[in-house]
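Here the complex is missing one protein chain, while the rest keep their positions.
Order of writing sets the chain letters: A, B and C. Residues in each chain are counted from 1.
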Amino acid sequence: MDFRLSAQSADLKTRLESFMDEHVYPAESAYREELEGPNGRWATPPLMAGLKALARERGLWNLFIPAEHAEFGGAGLSNVDYAPLAEVMGRVLWAPEIFNCNAPDTGNMEVFMRYGTAAQQERWLKPLLAGEIRSAYAMTEPAVASSDATNIECSIRRDGDDYVVDGRKWFITGAMHDDCTILIVMGKSGPDNPDRHRQQSQILVPRDTAGVTVERHLRTLGYDDAPLGHAEVVFEKVRVPAENILLGEGRGFEIAQGRLGPGRIHHCMRLIGCAQRALELACARVESRSTFGRRIGEHQSVREAIARSYAEIASSRLLTLLTADKIDREGGKAARDLIAAAKITVPEMAQRVIDRAIQMHGAGGLSDDWFMAEAFAYARYCRLVDGPDEVHMMALGKQIIRRYGAGVG
Amino acid sequence: MDFRLSAQSADLKTRLESFMDEHVYPAESAYREELEGPNGRWATPPLMAGLKALARERGLWNLFIPAEHAEFGGAGLSNVDYAPLAEVMGRVLWAPEIFNCNAPDTGNMEVFMRYGTAAQQERWLKPLLAGEIRSAYAMTEPAVASSDATNIECSIRRDGDDYVVDGRKWFITGAMHDDCTILIVMGKSGPDNPDRHRQQSQILVPRDTAGVTVERHLRTLGYDDAPLGHAEVVFEKVRVPAENILLGEGRGFEIAQGRLGPGRIHHCMRLIGCAQRALELACARVESRSTFGRRIGEHQSVREAIARSYAEIASSRLLTLLTADKIDREGGKAARDLIAAAKITVPEMAQRVIDRAIQMHGAGGLSDDWFMAEAFAYARYCRLVDGPDEVHMMALGKQIIRRYGAGVG
Amino acid sequence: MDFRLSAQSADLKTRLESFMDEHVYPAESAYREELEGPNGRWATPPLMAGLKALARERGLWNLFIPAEHAEFGGAGLSNVDYAPLAEVMGRVLWAPEIFNCNAPDTGNMEVFMRYGTAAQQERWLKPLLAGEIRSAYAMTEPAVASSDATNIECSIRRDGDDYVVDGRKWFITGAMHDDCTILIVMGKSGPDNPDRHRQQSQILVPRDTAGVTVERHLRTLGYDDAPLGHAEVVFEKVRVPAENILLGEGRGFEIAQGRLGPGRIHHCMRLIGCAQRALELACARVESRSTFGRRIGEHQSVREAIARSYAEIASSRLLTLLTADKIDREGGKAARDLIAAAKITVPEMAQRVIDRAIQMHGAGGLSDDWFMAEAFAYARYCRLVDGPDEVHMMALGKQIIRRYGAGVG
Partner (left out) sequence: MDFRLSAQSADLKTRLESFMDEHVYPAESAYREELEGPNGRWATPPLMAGLKALARERGLWNLFIPAEHAEFGGAGLSNVDYAPLAEVMGRVLWAPEIFNCNAPDTGNMEVFMRYGTAAQQERWLKPLLAGEIRSAYAMTEPAVASSDATNIECSIRRDGDDYVVDGRKWFITGAMHDDCTILIVMGKSGPDNPDRHRQQSQILVPRDTAGVTVERHLRTLGYDDAPLGHAEVVFEKVRVPAENILLGEGRGFEIAQGRLGPGRIHHCMRLIGCAQRALELACARVESRSTFGRRIGEHQSVREAIARSYAEIASSRLLTLLTADKIDREGGKAARDLIAAAKITVPEMAQRVIDRAIQMHGAGGLSDDWFMAEAFAYARYCRLVDGPDEVHMMALGKQIIRRYGAGVG
């Protein structure tokens, strides 16, 4: 057993940390101000372009691309090598985009790498890898509990050489963004298929296709998550050519399963970055203020809270790394036990740790003078993203009961 | 022991509930839209005026006024009789204003009733009771941990017939509101007084006094709490006549202590209303959706969560009522044990119950399509309002240890 | 609303407290020693007889008997009046027997009062009311999940003028006791009855009947709960006369439902007494010891823990009182929502509060030098007694979802 980072990962981590120190933390308030600027909240703030160029120049671009897809770029990293880098990026909510490592584009790029045809890759993956366009993944529906994929109602119907898409989706992250040009849409192509997991397809729908209407954005716990946004999108008789289908009709569920493994780990590692930063901010805060005759950091309850946060972050980080390692060695399917475990553990942990840090900051901790409030909303949101935790616990519990249910010593 | 509402309280509760059903719930989306309208977020939405008139007409006005101050209006209710009414009002975050029962005005009105001179009452209390103006209470400071009142730095200095106020305050709830005309400011008038609880004074500062600058508003967990807002306010050589002092120089701490008892209970009861409504919404939700072959409400984990929420709400409501009763019978000072207990119990409970209800709603639960996300933010905020819970636990723990510390059977 | 005890309840409480101070707390170590004495652990310690006589003399006997059954003795108390008395008795685990108010005898006596024939009352209830014999209630079975009563396998078969009982029961509290003479046994008399809640009957089986074997006792978390004990009992072709059936064949489920309401509240109130005493002991402890330069009670985390315990005890006590009140006014059936709420809330609360108190005592807190460790085991056990909490949450959640599921404001 060896808990040390590989040389490559350690080197990239150091470089990323320097990048964050020099270029990102100092730009946080400027970024926020630019988002309030004349281009509106759905445009990338102008300073992003320079940061992206710099990241690319420094070799910090597309690091998320897994070794198996190294032909598309990146540094040929394993998931376990990438995870600590995602943690560093996660310390500023908008930082991953600098490195072209932001959700949902990374997940979508993976879909293209794995399941896209050469033509689809040329048309969409290439500009995504270059950070020129953005993408969205349209799964969730307002009218049904879509965490159970068999509930999905959006229709994908073959009509001659085309498919016709009809349905309503919401919480389509990224679809508000001015640069979002392509949507991957999950729908039902074969509602009568007796195999309930072959009823779904995924299809590519350019956002500017006739019949696509972005109706509004939805806030999550008060945050609009600009410039990405979470959109409600209506598809009315949206017609796209048949070659836009991904992988093949009836394989939408399979893609959904395949997509989520590494993506969930990325969320987890970014959340660990959030929690770690909140812990560090809390430490600085409690050292700098006093109440009732002693520094806040000298109150025993504060020390206990800090100690717990430290232990919880360390545990969660390790769980996520082990999960990444299992994906690397055995693949996402075999690792679904740990993926579920990380998925249900890390967002709760991050929410709790950030909550404590907020409390130590007083009312100011809830404001946007620190990054904590928005990070709290992100952590809370992640308990629902990619399906509510309950769905993952259902699957994990079932699997573990089956594993040990036959009886033990 | 008798847990039944008094006839008067029960009657008012029924009338309030009808009022909510007929006039308030149906107006929720209109209110939100009006807040986005041309008057800006710091103006009272136009529909409020009609609702206020109606409430007044129906005898649902100023119900918060305690029996001992019945000469100022209201229905002569005890705190324990008022509490269930505050719960009903609390089911819609902006509803209490309809009944002139909203924070921080109620707390400020109590200060005027208790500590104001006849002139101060005539000038400020009268229009507040009529719902014509709004007020704010300026306590918290950004530079120090002001939950320890001895840390306060804002200066109130006597100069001839005037006092001069210098300082910076933030999280001044209500100070953003277009109709806010009067600030009650806590500051240090005697920083060298050896009695650390006689160093503070409270003074009345009209918001339009020269030297008062409302610099910005602060969001709490993403919400601006419009049209009240939480303001950062700077006081630079602000000069007010000496008669604006409240109660007398050096008595600011005493007023702060006196102000908070019933006010905290009101927050608690409103939060119980929030939690109760979230529970009811969750029940409706889980009845209307299905996953994995059964209604969501048939999953055992959902039933357990609903059962816990029900039990927690019931317990918290009783604790708050007992506190109100003790304030009624023995006064706020004697009741400070229970006031602290309710203060630390109810917001956490509400946050937890609403969190569960959000989770049962899926991602939509985090949006503004329901009231839950904003109520969650309110509950979270209340763990810091009137001092972080930790300060109240410090005082309560100390008191209970003293009570039983001498040894027991 | 009025949270004050009735004059009668307040008077009895004062007298009970004096009794505890004068006679019970001082006898705690003697009681423990007598249990280790020559009579063995299943005999009532000799000092009990004197205490019982004294309690009877002082009018503190059979206080549990509800007003509706006042013809059997007691003080004609309502449940809400009795609850605070049960709390006082609960402060010493073996104290309720002094006042003839101990489980499971109280529950069994209620069964006799409600459902017994005159002959059954004469034969069994009378000596129980006099504290001369003890009883047990045989419900739980080792081979099935008997919290679902339809799973029960014990057979009660009519054979001529007799019933024949065959089955195995465990966790039969009180059945180890040397003075236990009567068992109320739940079994299946009509396993084929299409109404699954009419398949069960309850029948009276004297412990000395041929075929009844008390095989062993079971400890719970290390405690044998002597002299009551939790027995495993085998019934092999046990023959009792047909008149021993309670209420009638097929009505066992009905009796089980009816039995448990007040009984659960009694458990709850006793547990609140345990928690309250643990809190008081903790306060005394942290005042008397110092670590790292200050008294333990001055550490902020200790104050927070004490504050939380105080608030949690107060809330739970109120919930239990409200439940008692609802039973009094509307009956046990209507009150099953609150009964379930109290059942799932109070034992967890008590376990948590006692756990904190133990921690404040250091390793000694886990020993038998204080009452806390055994009280902890009692609280933990109560999360399973009368059915695991999950069963009650299932029923309560279902009921609340039905109540609000139709939609709300």
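What we mean here is this: a residue touches a chain if its C-beta (ideal position, glycine included) is under 8 Å from a C-beta of that chain, and two chains touch if they have at least 3 such contacts.
Only a predicted model underlies this, so the values are computations on that prediction, with no experimental measurement involved.
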Checked against the full complex, the residue among A:172, A:319 or A:379 that touches the missing chain is A:319
Considering the complete complex, of B:20, B:203, B:282 or B:302, the missing chain is touched by B:302
So which of C:289, C:333 or C:402 would be touching the chain we can't see?
-> C:289
Thinking of the whole complex, not just what is shown, which of C:153, C:166, C:254 or C:390 touches the missing chain?
-> C:390
For the chain left off this view, which of A:146, A:300, A:351 or A:367 is in contact with it?
-> A:300
Those residues of chain A which, in the complete complex, touch the missing chain | 1-6, 9, 20-21, 24-25, 80-81, 91, 277, 279-281, 283-284, 286-287, 297, 300, 302-308, 310-312, 314-316, 318-319, 321-322, 325, 337-338, 340-342, 344-345, 390, 392-394, 396-398, 400-401, 403-409
Which chain C residues would touch the chain omitted from the figure, given the whole complex?
-> 140, 142, 144-148, 151, 170-171, 218-223, 230, 289-292, 296, 299, 301, 355, 359, 362-369, 373-374, 376-377, 380-381, 383-385, 388-391, 394
Contacts from chain B to the absent chain lie at residues 299-304
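Keep in mind that, in the parts below, only the chains that are shown with their structure count from here on.
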Please find which chain has its CA centre nearest to the centre of all protein CA atoms in view.
-> B
Label of the chain whose CA centroid is most distant from the centroid of chain A | C
Averaging only over C-alpha atoms, locate the centres of chain B and chain C and give their separation in whole Å.
-> 42
Distance from the CA centroid of chain A to that of chain B, rounded to the nearest Å?
-> 37
What are the residue numbers in chain C that touch two or more other chains?
-> 300, 302-304
